[in-house]
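Before anything else, here's the structure in question.
Note that one protein chain is taken out, while the other chains of the complex remain in position.
Chain IDs A and B follow the sequence of writing; residue 1 opens each chain.
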Amino acid sequence: MQHGKGFWLFVAIALFVMAIYNLMPFFWMISSSFKTDIEVTSYPATLLPQAFTTDAYARIWAQEGFVLYFLNSIKVSGGTAILSATVGVFAAYGFSRFRFQGRTALMATLLVTQMLPGVLLVGPYFKMLSLVDLYDTHLGLILAQTSITLPFTVWMLKGYIDTIPVEIDQAAMIDGATRLQSLVHCVFPNILPGLVATTVFSFLLAWGDLLWALCLITTPEKQTMTLGITNLVGQFRVLWSDIMAATVIGCAIPAFFYLLLQRYLITGVAGAAVKG
Amino acid sequence: MFTRKNKNLAMGAAVLMASVSMGVQTVSAEDITITYSDWQLAQEGWGNSLRTAIAEFEELNPGITVATEPVQLGQRDVRFTTAIRAGQGPDVFALDANPVRQYISAGWVLDLTPFAEAQDPAFFDDFYETSLAPVTVDGAVYGVPMNTVAMGLVYNQAMFEAAGITEPATSWEEFSAHAEALTDTSAGQWATTLVLAPAGFDLRAPSIFHSFGASFLTEDWSASALDTPEMQAAFSYVVDMIQSGVVPPGVTQVDANGARRLLANGQIAMTIGTTWTIPEVSTMNPDLDGWNTLRIAPLPTDGGQEISPHTTLYQKSIFINANTEHPEASWALVDFLTQRAQMERWFDDNNMLSSRRSVNESYGPIQESPFASVVSEEIQHGTFLPLIPEWPRILDSFRQNLQDAVTGTKTAEQALADAHAETNEILGN
Partner (left out) sequence: MIGERWTAYWFVLPGTFLLLAILGFPAIASIVDSFGSVGSGGFGSAYLALLSDQRFLTASFNTALFVVCVVTLHIILGLAVALLLNADIPFKWFFRVVALLPWTVPDVIGGLIFRFMLDPLSGGVNAIAFRLQLMQGPYDWLGDPGWAMFSVIMAETWRGYPYPMLILLAGLQAIPKEQYEAAAIDGAGRWAIFTNVTLPNLMPMVLIAVVLDAIWQCRLFGMIFGMTNGGPGDATQNLSLFVYRQYFQFFETTYAASAAVVLAAVLLAVAIPYIRSTLREKS
């Protein structure tokens, strides 16, 4: 498709507006993270640090366990993302490609499980975990997070698989491929953008969770980054510069993962395959 | 000579003692670990004092290791109740007075009376009766009080002098005049603020209502007392004061920390606080020189009359989880943390008064402290908030209605009437 100069100018301006909109709160976070404790709460507020200091970052770095919290978060979020993407892609394929008894009911059930808020579920879930001796473990936390991400993952992936023409799998199966092979070799490459979207979704959900991590993890060394940051917000002292510094670092990690993944957000080969 | 009854009692005590000491012996042979959770562990100063104390405890009790679990105050009940309901949770933990009755009535904490009596029949004699009240139900004591303090008016002497005020107000009328003089909006200075956010509302705002001679509930805690003339006077005083512009904007979001921050930055001259406010505010802004500029006075009262009680009490007590597998070792820790020596350390480190009469009345530094002497006097004029399981819900309904009046969503009369009705509904009247 041909686009004129005016079109590109419009896209460029719109993208910059979007970038400014998205980055404004980050500007405030980063600016605050370099202020002193007094300046960050002073009135009238300063937009840029008057006395530039990296104390907040030094404190975060020196604080026992913060590096550990980041690693824990990566482990829990990564585990959740992998588990729900793997289980999810099979279920989504099944829902998309087969018409079987109870299909609609099952699809609806997936969503229904998400309609009760976590506040109610966390208590009984804790009881279950303590029966099988899994409380205060990252596995217990990953399973809990997966129970939230999985239904969303299945629904999203089913949507993407629906867009892949059935003829592709059929062609492969006529060539002698099994169901599993056709999923792995034909469908999989075509839904990569969707897989990226769902993986990022699961990762970020587990990354930002507070309630489950708070209730299921008691050993300080096992706690996650989000819990660690909210622990800087006490009734007695709120360390704004530290919170901002920790959040900036905390956002950088998923953003980096996404940067690695975003190249798969490209058109699959579906179009070409249909033609062929 | 023993009477029969006394003999039985003595034998019972001896058996208990033996079992307790045997328990400790088997325990020390096995090398057990107990967990201790306390919101004060999550904060630097308090946390350090507690960790020092626990290290001493471990040295004295070679078989026992104590694992500490810091938790934020706002997240404490979320974590504790989830774990305890599932049969887990820390062996020993600290609570303030608010949720205590809920924990006791749900059976989540052990009755400590047998442990205490086996150790020393006069164990609880040194504690204030006021301090034992929240942790005692039907004669059974479920927690050992550690710190008890009363709320007062914390003010900045330098700002008072600059505004030409020599003495803190004794009546709320005088307080309003001072507030007027202390407010200079163009310089970013206001007189005071109120904690209207949930975190810290419980201790601070209710003190004002108490100092008007008002109560939240009737004496037997069975019905709302929000329709009394005292409460109406206090309620409209508070709303008028906030709307008169002597508090900084944003009062509905101010929590305990926010109020201290405003005081530390010199943006306000007075706030409701107590002994712990001094070290907290001083650390927030070392330039303020809080230990020398800040003072504590009793709260003003309505018309400057003698009203008692006229302030709210805070208390921290230590409890044992009913799910614990190591009650004896847990008791040893509870006992250790609430001993005289530890409480003296709490005052040295954190400016916090003890729940033991002997410490407050005979420990030198407490006697000499200008802060401690005021607050310890005020304990006698303080009262705990109603100790019933419905209280958290009543307090929150009151707080939300107060906010509605402050933001002008409702008139003060309407808001108080609504709070009255809601309270009675919660109490099933």
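Structure notes:
One rule holds in what follows: a residue touches a chain if its C-beta (ideal position, glycine included) is under 8 Å from a C-beta of that chain, and two chains touch if they have at least 3 such contacts.
No experiment lies behind these values; they were computed from the predicted model shown.
Considering the full assembly, B:P392 is the residue among B:G47, B:G266, B:G304 or B:P392 that touches the omitted chain.
Among A:N72, A:T146 or A:T218, only A:T146 touches the chain that is left out of the view.
The missing chain lies against subunit B, touching residues 77-78, 81, 99, 102, 106, 185, 188, 196-198, 248-253, 267, 389-390, 392-393, 396-397, 400-401, 403-404, 406-407, 409, 428.
Seen from subunit A, the chain kept out of the figure touches residues 1-3, 7-8, 11-12, 14-15, 18-19, 21-23, 25-26, 28-29, 32, 40-47, 87-88, 90-91, 93-95, 97-100, 103-104, 106-125, 128, 143-144, 146-147, 150-152, 154-156, 159-160, 162-164, 166, 169-170, 173, 179, 190-191, 193-194, 196-197, 200-201, 204, 207-211, 226, 229-230, 233, 240, 243-244, 247, 250-251, 254-255, 258-259, 262-263, 265-268, 270-271, 274-275.
In this section, only the chains that are shown with their structure count from here on.
Centre-to-centre separation between subunit A and subunit B, using Cα means, comes to 40 Å. The part of subunit A that touches subunit B in the complex is made up of residues 37-38, 41-44, 122-123, 126-127, 129-130, 135, 211, 214-215, 218-220, 230-231, 233-238. Interface of subunit B with subunit A (complex): residues 35, 42-43, 67-70, 72-75, 78-79, 81-83, 85-88, 90, 188, 199-200, 255-258, 260-261, 265, 267, 280, 283-285, 287.
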